[in-house]
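What follows is a set of notes on a single structure, which appears directly below.
The complex appears here minus one protein chain, its other protein chains still in place.
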Amino acid sequence: MKHLKILALLAILLFAISAAGAQDVTTVTLWFAEGSTLDCWGPIMLEFNDIDPAVQLEIVPQADTWNATRTAVVGGGGPDIVRTPGPSFVYEMAQAGLILPMDTFAESMGWSDFFFDWALDLGLVDGQLYSLSDELETLVMYYNVDVFEANGWTPPETMDELNALGEEVAAAGYTVFSHGNASWRPSNEWFVGEYMTQIAGPHNVYKALTGQIPWTDESMVEAMEVLDAHMQAGWYGGGIDLYFTNEGPTRRAMLADGTAAMNIEGSWAIRDLSTYHAESGQDWNWVSVPSKTGADHFTIGMGNTSSINANSAHPEAAAQFLTWYFSPETQGKMLTNCLKGPAPVSISEEVMGELDPRIAKVYADLSDASANDRYGYTTWTFWPPKSDVYIYEEVERVWTGEITVEEYLEGLNELFAEELEAGDIPPIPLR
Amino acid sequence: MAVLTQQKPTTVIEKLSDEIWRKKFLRNVIIPWVFIAPLLIIHIFVVAIPAVQGVYMSMTDWGGINPNVNFIGLDNYHELLFEDKSFGKSLNNNIVWMLFFLTVPFILALFCASMLAQIKRGGMLYRSILFIPYVLASVVTTTIWKNLLNPKDGIVAASARALGIEGFEVAFLGRTDTALMSIAFIDNWHFWGFLMILFLAAMQAIPPVLYDAAKIDGANRWQEFRHVTLPGIRPIVLFMFMMVAIWSFLAFDYIWLITQGGPGGASEVIATQLYKNAFQRFEAGYAAAQGVVISIFAGFIIMIFVMLRRRGWDI
Partner (left out) sequence: MNAHVTRRARRNRKPLRAYLLPALVYCLLIIGVLIVVIPLMWAAAASFTPNHKVFEYAYPFSWRALLPVDFTLEAYENIFARGFGQSITNTLFLAFVTVFVGGAANALAGFAFGRFEFRGKNALFMVIVMLTFLVPVDLTAIPRYILINNFGWINTWQGLLVPGLANSLVIFLFRQFFAEIPQELIDAARVDGASWLRVLWSIVLPISKPVLVAAGLLMFISQWNSFFWPLLVAPRQELRVVQVEISLAVGQYGTIWNELLAGSMIAAIVPILLVMPFQRYYVQAITGTGLE
């Protein structure tokens, strides 16, 4: 028996040597937008190449990454690792057979050991695993600590408190929320999703997403009325027209220099906050977005997904890379070094301890919320594509006074019903 | 040649009729196709096949990713033309856009070109400067102008304030009533220099004798422009009229880069709608139908010009 083992080992060694001797290097390709993100992520990702000289990662800088990827993959080419902006894109690609089911890899490489269960479920299409979610995100309410202290304000916990504080903030001459959608039009949907979650409640949103109640439900109407009132009062960006023209950097600068008091945004904003606020010298902190009941609700979102291209010549090697990349160690390193939103994997307490406590608390509270039934849904991760586009496109018509909240929700309800019937809904974790 | 011209044409044809017939066949069938072949082959592969596939896709429920599609005939067209309210609105914006671009840049370009035509020294420098915006990448142009139009600190608002002019501290790009026209202004900033260069070169090709003659007849500046310059550059003006009309239906990049059709659909045009349908809503078949409709508009415009020419317009 022992002999056999040694023989087997020798055989493997011999095979490995001959493979290496023949320069049989397998290259896994990955397309990535160049820029500051890649500058930080790239070197860490390339550490993968030190593990096994026979399996090498090649990062190809690619502008307009998603458009290029989609066209190339549909056209029978593209990189080995296919990154998409979200589950609904994965759904389409899986249906078309453009990406591979990864269940066998998940089993042999033990992905369920480190991924949260609900997170792996997000990648299911017709019961098979097609993608791994990356960049866990949630929305919180940031505020400028210096401004709050100077005026003796305390961060609000309930919607009523927010309404009262907002008026006070506006009366004191500050912009309530530093905001603007000129750099990223879909930011509209952050607020639609957040107000629905915080006012109608995550359970109602869940019911609507599963077709048990319509989107025209009273609670949804209330949520959208409150959001519209805040918009009309000019709380977002200092006025609706300014909201439509403020660029990303303006939005950051407003909170950092104390022109604005608060900002409802995703955890991705932390990366910028630390630089902008270091420059202005004013401090920031965050609280969970105020809710009607006062409970801390955290919406869950995913910034990215990774899959394996069906055209890949070596899916096994691609899966090896994914295993390494999504491992808590790699994710932890990217979190601490680049403030990358971590994949939904269990990162050690130790790593989290190295972080700015404000940042660590976002992820700790989020995981606490998801364990205690206080989690909600972000529109870009859990809504079907047409409804999602409708949410951020058409809501502008509400804010510009062209249609009423009721008309908006009726339209959403109609479109959503169509997509629900067609089965184009991303997997919603049961509650 | 000398021999031929001395003979009557009829006898030549009789003598050479057999050979002429063969030559005719060669000339009318073989040679034309030989000349066209290289282009035709390239065209078939890179334009025609993809385009025909696009037309086919417009009659399917293609989502944009999954190649397995269902043929649904003209359903997309029916929905587009009779049910989709936003299409009418976008088309309306395209027409407003076209009216803007058929007037403002033409007037600007004609005016500046006729001014520059008189400048003897340094003309090349002016021309080059006015032409730079045309060759700048649209990402750059739009970024610059988004910053310049910033209602609080942008140069437009700041200089208006300094000069005591009111009404410019406005988020032009964020209001439903001004967004489309502001984007048109920015696009025009980039575009009109191109027209001006064309008109200027055309003006300089007008024989100076014509101007001298006009002066002798006692024509003033305006009459000179009206009766000498304008007729002289008419072909290029009309040609550009046609091109601009077609381009107006394809307007996309400036609108996409600045407002993506917002706020509230105020600057939505067919091409931005098409892009959203194809790549965000997974309705590529429907988007392809929109594309075909735009092409039909473009074809329609060409037909109008062809007809005008047939009726004796000197275009």
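Things worth noting here:
In this document, chain identifiers A and B correspond to the written order of the chains, with residue numbering beginning at 1 in each.
Rule of thumb we're sticking to: a contact is a pair of C-beta atoms (placed from the backbone, for glycine too) under 8 Å apart; a residue touches a chain by one contact, two chains touch by 3 or more.
On a predicted model such as this, the values are computed, not experimentally measured, just so you know.
Contact with the omitted chain, checked across B:Met59, B:Ile197 or B:Ala214, is made by B:Ile197.
Interface note for the absent chain: among B:Leu74, B:Leu99 or B:Ile129, the touching residue is B:Ile129. In the full complex, chain A touches the hidden chain at residues 31, 33-38, 60-65, 67-68, 71-72, 74-77, 249, 268, 271-272. Residues of chain B that touch the chain left out of the display are 1, 4, 27-29, 31-33, 35-36, 38-40, 42-43, 45-51, 53-55, 57, 108, 111-112, 115, 124, 126-133, 135-137, 139-141, 143-145, 147-148, 150, 152-155, 158-159, 189, 193, 197-198, 200-202, 204-205, 233, 235-236, 238-239, 242, 246, 250, 271, 274-275, 278-279, 284, 287-288, 290-292, 294-295, 298-299, 302, 305-306, 309, 314-315.
We adopt the following convention: only the chains that are shown with their structure count from here on.
Rounded to whole angstrom, the centroid-to-centroid distance between chain A and chain B, based on C-alpha atoms, equals 41 Å.
Put simply, chain A touches chain B in their complex at residues 67, 70, 74, 88-89, 92-93, 95-96, 98, 181-182, 185, 239-245, 247, 250, 385-386, 389, 393, 396-397, 399-400, 402, 424.
By the touch criterion given at the top, residues 63-68, 146, 149-151, 170-171, 173-176, 179, 259-266, 276, 279-283 of chain B touch chain A in their complex.
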